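These notes are about the structure you will find just below.
One protein chain omitted, others in place.
What follows is subunit A.
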């Protein structure tokens, strides 16, 4: 691990194909290892990243992920931001409901990934796109 990466190098992954979801997972895993997340927290973070990267691809029509190691005092964590310029989410409360899906999925992507991370912020404008920012802190 290089000190620069701990100092906040941002990893950017363009998400335009199924293989990019794999790349997003791998990038998140590397940051989680550098950050010293426990095995369970690594697994939760990477799973959430996988769900959100897939949402960016399928529902957002593609976009990108920016991920980095962040600090808050002595705490360290991994942050990931997913952005797309897709159709946005018309009814956010509905989209955050377990089991509700706009497509053919299980409807656990947003609601499930929110449970897996420490911070989850979503910003969506119908017709303009969606941005989801997550943080998982090392314990």
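Basically, a contact is a pair of C-beta atoms (placed from the backbone, for glycine too) under 8 Å apart; a residue touches a chain by one contact, two chains touch by 3 or more; residues count from 1.
Methods note: contacts and distances are computed from a predicted model.
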Identity of the absent chain, which is to be given by its UniProt protein name, from "STAS domain-containing protein", "Cd(2+)-exporting ATPase", "2-oxoglutarate ferredoxin oxidoreductase subunit alpha" or "Polar amino acid transport system permease protein": "STAS domain-containing protein"
For subunit A, residues in touch with the removed chain: 18-19, 21-22, 25-26, 29, 39-40, 42-44, 46-47, 50-51, 54, 98-99, 105-106, 108-109, 111-113, 115-116
